[in-house]
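Provided herewith is a single structure, encoded as structure tokens, for subsequent inquiry.
Excluded from the complex is one protein chain; the other protein chains are retained at their positions.
The block that comes next holds subunit A.
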Amino acid sequence: MAGPVLEMRSIVKTFPGVKALSDVSLSVRPGEVHAICGENGAGKSTLMKVLSGVHPHGTYEGDILFEGEPCTFKDIRASEQHGIVIIHQELALVPYLSIAENIFLGNEHATRGFISWTETLKHATELLRRVGLDEHPDTRVADIGVGKQQLVEIAKALSKKVKLLILDEPTAALNDEDSGKLLDLILGLKDQGITSIIISHKLNEISTVADSVTILRDGRSIETLDVKAAETTEDRIISGMVGRDLDHRFPERTPHDTEVGAAPALEIRNWTVHHPIDQQRKVVDDVSIQVRRGEIVGIAGLMGAGRTELAMSVFGRTYGRYAGGTVLKDGKEIRTKTVSDAVKNGIAYVTEDRKHYGLNLIDTINRNITLSALGKVAKGGVVDEHQERQVSEGFRKSMNIKAPTVFEPVGKLSGGNQQKVVLSKWIFAGPDVLILDEPTRGIDVGAKFEIYTVIDKLAAEGKAVVFISSELPELLGMCDRIYTMSAGRLTGEVQRAEATQEVLMRQMTKDKR
């Protein structure tokens, strides 16, 4: 076949309030490994969901041609029948079923509803050999590591007579050795004639396995490059990923006087954290950072860089298994073993996932704001409702939370207003150090500006702010200094004056292995 095996033309996909894909075209040649890269939120996963029928035909605009035929998949099953199989970032295996059962789940070797175990076993063994997994098919999936589980997923895909295999950040959860094996397997499958699309932002990975790479940015396909061509350097890819105008607006920020002599408000030394389940894997590896009063310090990194994990493990060890490191506040070592310890020591963490970790959606604005510091409006264990209401009314006005009263349930508010409630909650706790994790995720431009203004004001009041974000322009606009992380490690520290998107992206994609 001479023409492309897959063509996606001018795909547009809109979610309520957000345009996830505004114009994406993609053309994949038969038998190649095609990489797709782009920043967080560039639309990579959405595009693959459109292709595999997770977003069914009719919910998007544009055409998809597979092997020359137009595709109108109404669900995943339909796309799988055509030989398009997607392996999601979060593996879709049932942990308490065996490898063989998982491989043929929904596709069992059965006659009249009864499973033929000999046939199942025979086929499973063959498939496992093909993916190079040396485990008995009867082993429970829960008993093998993530790397091997990934191989089971691929075996499952092979059992469905896959022609086009889509892997969404397949190595994000793997250690170096497993990643290497997986990449080898992808190359092996290529030799067997299977076309792959691999979503990744690890540039070294792309240059190892991919033949061509398509770059997405802000829901548009920017360009497709031939990886094997000499002019396709990592820098070239980076400039494609970030080449965007700074169209966001930020409050006028003059870096505040930071007493360079004084001890930093927050200092984290040699912080190491292991994955909560896969305890061999270091999610945060020997990270040391410091933040002074009045300073806004950014942490940049792509998915899986370990930013949230760093923040949460410092904040009361709420993530992973602590494996070493100290936290100092104003030069003195402090205990942050529990959330109460951290709060008592003046640290606040504003989560990236406000719906699950930040708010009690069924409760009122009022009660959400005071929850982390109820003692401030209570005497002898009894909450003074009137004082509480006064406090939250104050925040409703000063933060411009759009709600008729503070007795409105938080779940009814828009994302931006919910975020203001979370911020109010932690400002009310009166911390010296605020760790803000993606504080503007999923909210509109107007609300973003309001939140930037609040952050700026906090720094002006002498608080130390750690600003974790995936949006580089936002970091460039707000921060005095930016740390970069990649694969759990600190890969750089950039001063405001020297920071550009290209510099940061280079550090963020650096593999310090």
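As a convention for this text, contacts are C-beta pairs under 8 Å (C-beta built on N, C-alpha and C of every residue); 3 or more make two chains touch, one makes a residue touch a chain; residues count from 1.
Operating definition for what follows: contacts and distances are computed from a predicted model.
Asks: What is the missing chain called in its UniProt entry, if the choices are "Vitamin K epoxide reductase", "NADH-quinone oxidoreductase subunit F", "Xylose transport system permease protein XylH" or "Circularly permuted type 2 ATP-grasp protein"?
Replies: "Xylose transport system permease protein XylH"
Asks: Looking at A:Glu234, A:Glu393, A:Asp432 or A:Glu502, which makes contact with the chain not pictured?
Replies: Reading the full complex, the residue touching the unseen chain is A:Glu393.
Asks: Of the residues A:Asn360, A:Ser398 or A:Thr500, which one touches the chain left out of the display?
Replies: A:Asn360
Asks: For the chain that got dropped from the picture, name the residues of subunit A it touches.
Replies: These residues touch the chain not displayed: 315-316, 318, 338-340, 342-343, 349, 351, 356-363, 367, 370-372, 374-375, 378, 381-383, 385-387, 389-390, 393, 405, 407, 425.
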